[in-house]
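Below is one structure; the comments refer to it alone.
Removed from the display is one protein chain of the complex; every other protein chain stays in position.
This part shows subunit A:
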Amino acid sequence: MPAVSKGDGMRGLAVFISDIRNCKSKEAEIKRINKELANIRSKFKGDKALDGYSKKKYVCKLLFIFLLGHDIDFGHMEAVNLLSSNKYTEKQIGYLFISVLVNSNSELIRLINNAIKNDLSSRNPTFMCLALHCIANVGSREMAEAFASEIPRILVAGDTMDSVKQSAALCLLRLYKTSPDLVLMGEWTSRVVHLLNDQHMGVVTAAISLITCLSQKNPDEFKTCVSLAVSRLSRIVSSASTDLQDYTYYFVPAPWLSCKLLRLLQCYPPPEDGAVKGRLVECLETILNKAQEPPKSKKVQHSNAKNAILFEAISLIIHYDSEPNLLVRACNQLGQFLQHRETNLRYLALESMCTLASSEFSHEAVKTHIETVINALKTERDVSVRQRAADLLYAMCDRSNAKQIVAEMLSYLETADYSIREEMVLKVAILAEKYAVDYSWYVDTILNLIRIAGDYVSEEVWYRVIQIVINRDDVQGYAAKTVFEALQAPACHENMVKVGGYILGEFGNLIAGDPRSSPLVQFNLLHSKFHLCSVPTRALLLSAYIKFINLFPETKATIQEVLRCDSQIRNSDVELQQRAVEYLKLSSIASTDVLATVLEEMPPFPERESSILAKLKKKKGPGAVSVTELEDSKRESSELNGAGERGPDPSVMAASNASTPSPSADLLGIRSAAPVSTAPASAGSLLVDVFSEAGPAASSGAVNDDGFLRFVCKNNGVLFENQLLQIGIKSEYRQNLGRMYLFYGNKTSVQFASFTTTVSCPGELQTHILGIVEPLVEGGAQIQQVLNIECLTDFSDAPLLNIKFRYGGALQNLTLKLPVTINKFFQLTEMASQDFFQRWKQLSQPQQEAQKIFKANHSMDTEVIKAKLLGLGMALLDNVDPNPENYVCAGVIQTKSQQVGCLLRLEPNAQAQMYRLTLRCSKDSVSKRLCELLAQQF
């Protein structure tokens, strides 16, 4: 066994370290460090060339100082010099310094790269490994550029040592993660898959991490790995615990490799080949069986390793979601763990059950554990476990157990940890809404929620309860009564006052018959809270008061008295003052009829996605919002508004493009427009023929896109004009739909004959021409054509408009790019500076960002730029960028298949007359396209 002092030649370092440790105070430590830094600096600067040993020693000291948490701003050069030393230890320290201290944008990288290159070609396995480690540790883009093509060669070369292969595989993985575009697939890829068969377990373990990551991105190219992985797994699972010698960990054969194999299989659907699948199912069963066997060792390491494999196998079973038998077994196994004495296992069991709850095969089985989970919520000592229990309750909730679960969550909320209250409140609110059969229960639940955890009830939650009460007249009386009772409490939360003010103002009349809640009593109750509330709540209460005047004329005098008093009518807050003055005036001059009209009951709210759900998703980060979830939530929200009975599901509508008017038809009526074919049926085939002759290649030269770029930031104007013809457009967009009006003006005094237009679209867009253009356009006349557009997914190619007509016998043929660009489908997203930067950071993968630096082509006037950005369709956010010169925008592109969140930053440099434009979008292709489009606008 090596002794501690072995090979440790750096006495000076040891002395320094013990000096530091002997320092009694922080000041003494800093003093000692500064002394040492000065010493090292003078040594490095000195005339005498240092020998390798001293250099190593000083670099090592610097490293130590850095690791103590002090900044180091020199010594990099000396460390780089150490790299080219032939002495192993010097090289090693040099590499260590660089991997700890040199961040990825250092200019030294070039020098470092040279040293690495030398070591990689040294054929000395130890040096090669050091170099590979350094690449992996730094992992910058520059490194990837320099070595991405070299490493695959080392990896698959026949004469590479096993240890080097291992390092090469993981190093390549690291580079692939930072710069996937630089690691090119090639001949080596197929040979990498076969590393799964390698004799050396260490090589397999390292290679499989690489293969897993590559298959996630290129599933087809690596498909063959499935059967190889299954047979490897089956060999390990069936081996005796001693077969694998040193790769057996506490009697568990190769746990790391097994888990990685199971993880790799989760990149693919269940194997199609029956034999392979059978073998895999056998493996999974064996793993489940082993869980029941008595442990081979009492050590926690044994059970951890064994259970790690078990959990990974369960993840795979859940991923396949096709073997009811295995799913139920998995669920039972997790059920056992729920009561295990190891806290870790309880935690993990709760976590995986959450995913199991969403499978139709195992949902029922999960539900049988409800009592245990509720118990966990009540009795677990560890908050992180309680949090998982709450998550699981949320996941397993359905109509049958909603009342029980919501009640338990509410009672837990009274004692819940502050860190998770807000999320709990949202979850309770969502469940109550989603599974409310009986809306009085819903109202009770939400009011309880406000009572128990008022501080954590966000705006969205109380808005939502009001929306629902207003939309459902069967619950209004009950809501008024309950909220009236809740307000009687001596101290009630401001949110309760808000809900109370709103509901009594609308529906107080429903309970006014009872002398205990007569109009005056109601008013006095509300007004008793008035002085304790913040300005927005007071404003809301004033509106409730004026509504009272309408509902109960007998309260008019009292309320006018209140409005008239100085604290209202002369309130220093403009909003409150204005309301008081206007309401007072309104109540004294308007007739009862006018009053009744102005203060009529609020109309039902349009159906929309529950804002609470959106909030919960936001809390979980945008990554969590997948397309399917959005669809789910749509379904959920329509369910809870009872839209199922009222009208067709909007998603179905869009899919069939049905012509029945939908209740949610927007102003433009775009959704309800029936598709009309481009031209009369007889002409249809002819047009197609003409078009195919013209062909994209032939017509491309003739495509006129002069006007195109002028319309990126505006919707209306003249698209094209020559001596004969002027084409104007007007367009409007809503979500993923658009309508474009085309105006063709004949500038001559002669008639155009055989005037036809056709539009051809890239696959990502659908267009319908509404109405047929008359084949004759008289001299000086203008005709109009309407085009409906639907954006299916993001796109870069614009639709082409082809126009043909005869002018004085000569055939005119014209092709124009229609200015339909991806930004037309933007929806504004307002957000605060903090949210913006959070999202900006979340979109930090290199391919999500597109950046361009370009010369200004137009005026750099602030107002002009602002107008353009607004025309772009994104929300222009003020007070976000620390530099007020810069512009920051946010928006969401709506396509039929998905939503793409986009953030934009434009940094003008007036002196240089340049801009730098940066876009970050959740979809790479969108960032690129927007960047291209916009770079030509400013």
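We adopt the following convention: a contact is a pair of C-beta atoms (placed from the backbone, for glycine too) under 8 Å apart; a residue touches a chain by one contact, two chains touch by 3 or more; residues count from 1.
Here is the rule we use: contacts and distances are computed from a predicted model.
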item	value
Listed names "Cytochrome b-245 light chain", "Presenilin", "Large ribosomal subunit protein mL43" or "AP complex subunit sigma", with the criterion being the UniProt name of the chain not displayed	"AP complex subunit sigma"
Which residue of A:Ile33, A:Leu83 or A:Ala206 touches the chain not shown here	A:Ala206
Residue of A:Ser190, A:Ser322 or A:Thr343 in touch with the missing chain, whole complex considered	A:Thr343
Hidden partner chain, touching residue among A:Gly75, A:Pro255 or A:Pro819	A:Pro255
Residue in contact with the excluded chain [from A:Ile40, A:Leu82, A:Ala115 or A:Ala136]	A:Ala136
Candidate in contact with the missing chain, chosen from A:Ser167, A:Thr445 or A:Asn550	A:Ser167
Subunit A residues that touch the omitted chain in the full complex	1-4, 6-9, 14, 17-18, 21, 53, 60, 63-64, 67, 69, 87-89, 92-93, 96, 100, 103-104, 126, 132-133, 136-137, 139-140, 163, 166-167, 170-171, 173-174, 177-178, 201-202, 205-206, 209, 246-247, 249, 254-257, 259, 263, 301, 304-305, 307-308, 311-312, 343-344, 346-348, 381-382, 384-385, 387, 621, 623
